[in-house]
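With one protein chain removed, the remaining protein chains of the complex are shown where they sit.
For reference, chains read A and B in written order, and residue numbers begin at 1 within each chain.
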Amino acid sequence: MQLTKRVPGELRLGLMAAACALLVQPAQSQEAVTLASDDEKPLQVDAGVLYYKESAGRIQSYDAIVTLRKDFGDEHILGLNGAYDSLSGGSPTGAVPTKAAQTFATPSGTSLKATNGAPVTYTTSSGRKVAQLETVTVYTVSTGALPLDTGFHDQRVAGDLSWSQPFEQNNHVALGGHLSHEQDFQSISGNASFSRDFNAKNTTLGLSGNAEFDKVSPVGGVPVFGSDYTQLLKGGDRNKQVTGGQLGLTQVLARNWITQLNLSYDSSSGYLTDPYKIVSVINTLGVATGYRYESRPESRSRRSIYLGNKVALGRTVLDISLRHGTDDWGSSNDTVDARYRIPLLGDDLYIEPHLRYYQQTAADFYSLFVSSAAAIPTYLSADPRLAAFSAKTVGFKVGMKLDQDNEVSVRIEAYKQDAKVHSSTLAGLSGLDLNPSLQSFICQLNWRFNY
Amino acid sequence: MAGDLAVSMRAAQLCAATFTAMSCPCEVLIETADAQAARRLGAVAAAEAWRIEAKFSRYRPDSIISRINASGGQPMLLDDESASLLDFAARCHELSGGAFDVTSGVLRKAWRFDGSGKVPDQVTVDALLQRVGFGRLSWNPPHISLPQGMELDFGGIGKEYAVDRALALVAMQCDVAVLVNFGGDMATNHAPATGPWSVGVERPDTDREARLLLDFAAGGMATSGDTHRYIEVDGVRYGHILDVKTGFPVVGAPRSVTVAAGSCVEAGLMATLAMLQGVRAENFLVEQGAQHWCLR
Partner (left out) sequence: MNCRLIRIAVCGLALASLAGCASVGIKPWERDILARPEMALDANPIDTAFDEHIYFSKEAASGGRGFGGGGCGCN
């Protein structure tokens, strides 16, 4: 009765696949009868250090992050993060380069003596004396150079704590808190999220909310909005609040494809101005006649839509995401981000090239400078981060598995930001690059292990 | 839970380690003259068989199956191995159009296949059918909730799974030919140097006399049959394989179906699914292109 023709039928092919899936499971230990529900997992540690450097003597920083993740069993997970940054170098003040040398006083430096050695006291318009401003540093920017506040240095320490756990059969809840401290900035925030699985865990819907409270205490005091740069400062702190919400949908589309769609909204209010940024006042000849402190609206709301994808193509993995954001300050943005992980030598080594493209339009109140011939607008900023620009990132990562739960990786990336508008036809400014490209590179080391 | 392991020489280059697991005589044939090595390898296979029996037997009150059956509808989180077996059961249920069902064991309460002539009444069967159906349980890996009154039974796949697992563990430790045989369900890594294994299949109606001698060189082989488990009423022979749609035994099935396939699990399932086809068993096996031997 033995048959010679043996083309497997559809059912048998399915059965073969199912039997394979069952038998490729790793061999079990000899211990009998354990339900995984009480399985506590080892502490998972992720650590990374980053060196960030901008060209042309701008910012450089050393950052470190350590994250600890502990699954106490049954997906009850505690997360603990710590971060430290040390930042130094020159940050653009917002003033444009001119054909004459320019002299500025830094508000952000520490209490250095003024070049003439004499402490300066200021009185605010209400007649109150400024306590914080003992002295200022005066520095000169040479012809055609971008004014940078080079006394800039700061350290940041931050930490956060999170807890997530299942709730009934198909739900998850998570709570988190975050604290951050800098010399001139304190932040505390909390978030909560709820998610539910549907459709045999192929679909997950999530809702999360976030509230953040910040205290800004600028070195040297808070400038009066839009005031003349030589007049200026009041002491004291300012506050800022951010509340946000996010609706997320995660969907398994195929055996090798999972996608995530997020709709986010956030609303900020309070002191949203950068206290260290100024705007050049330029006359019709293109000569700087003075400087104003920047001033931004006291509220801002942003929306974004994010689509992320993970697609396995053989042993390689493509991670591609798109984001579009709008902002009631008039700035909208688009991002495309792609990473492609390629394993080498089995699974122990991989490389991951990374490409990112970003573009944004300018905020309504952004301009390179303001004209001395017109009235000074209520809101104004020359912060390059609010300009129209495009940015490209090219990166490369190499990772190596030392054993099952022990991986090291190195990442090197270059970033370039090119402003759309960076010249003027005014005689005094013609031929100058008023908003030069920002170029930076990063080098990052990661280590992941179980403890 | 551990039992005895005996080792004997079957031929010049063949040792057999024998033990009992899952209420079956089990043997591991190893192409070696070294009885010490055979004992060591046999112990690996036996330990795995006993482990799987302890973990999945519905007769062990502390097994996972017993705990699920006693869960009273409360969700439970399964470990990886239990989850992959349940995934496999779910897939088989789907592939067979619902004919293969690991919740069908409840129906045995109505049927006692002891050769006596008792057929249960329809009311009893209908009541039990309310407690059967893989579709009634909730399986969102790794969470299962089994409604009160329902029962899971991995009897239809556990032994075959143990065979494949035991062979994999033994084969990891040696290069020689090994055949693992748990009560007639078997798997081998490869044939001995002297040629393929020779497997005898019992003729159901003649006691223990091997009628079919099959060559077996690789993969798995399993037999499903009602040799000793049947009810005969008015000349109708009811086999021990129950149809989950009617609650009655499948009628017209062969006495035994033997299938050879890539693994013992696959062979066992093909044999069981063929039995569930009743009179169509042979046609089904031909359609599916399975290497098979049926006895009627």
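Observations
As a working rule, a contact is a pair of C-beta atoms (placed from the backbone, for glycine too) under 8 Å apart; a residue touches a chain by one contact, two chains touch by 3 or more.
On a predicted model such as this, the values are computed, not experimentally measured, just so you know.
Only one of the listed residues, A:V96, A:L148, A:V279 or A:A363, touches the absent chain: A:A363.
Interface note for the absent chain: among A:T103, A:Q169, A:N239 or A:N256, the touching residue is A:N256. From the options A:T140, A:Q169, A:N199 or A:N406, the residue with contact to the chain not on display is A:N199. For chain B, the list of residues touching the undisplayed chain reads 83-84, 87-88, 90-91, 94, 139-141. Residue positions on chain A in contact with the hidden chain: 18, 21, 46-48, 50, 52, 63, 65, 67, 81, 83, 85, 87, 154, 156, 158, 178, 180, 182, 184-185, 187, 189, 191, 199-203, 208, 210, 212, 214, 216, 242, 244, 246, 250-256, 258, 260, 262, 264, 266, 274, 302, 304-306, 308, 310, 312, 317, 319, 321, 323, 325, 327, 329, 331, 333, 335, 341, 350, 358, 360, 363, 385-386, 391, 397, 411, 415, 417, 438, 442, 444, 446, in rising order.
Quick note on the criterion: only the chains that are shown with their structure count from here on.
Annotation: 57 Å between the Cα-based centres of chain A and chain B. By the touch criterion given at the top, residues 1, 47-48, 51, 54-55, 62-64, 67, 75-81, 84-85, 87-88, 91-92, 95-96, 138, 140-143, 145, 161, 164-165, 168-169, 172, 261-263, 265-266, 269-270, 273, 286-294 of chain B touch chain A in their complex.
Contact residues of chain A toward chain B in the complex are 1-3, 5-9, 11-12, 14-16, 18-23, 25, 27-28, 30-37, 39, 74, 169-170, 197, 200-201.
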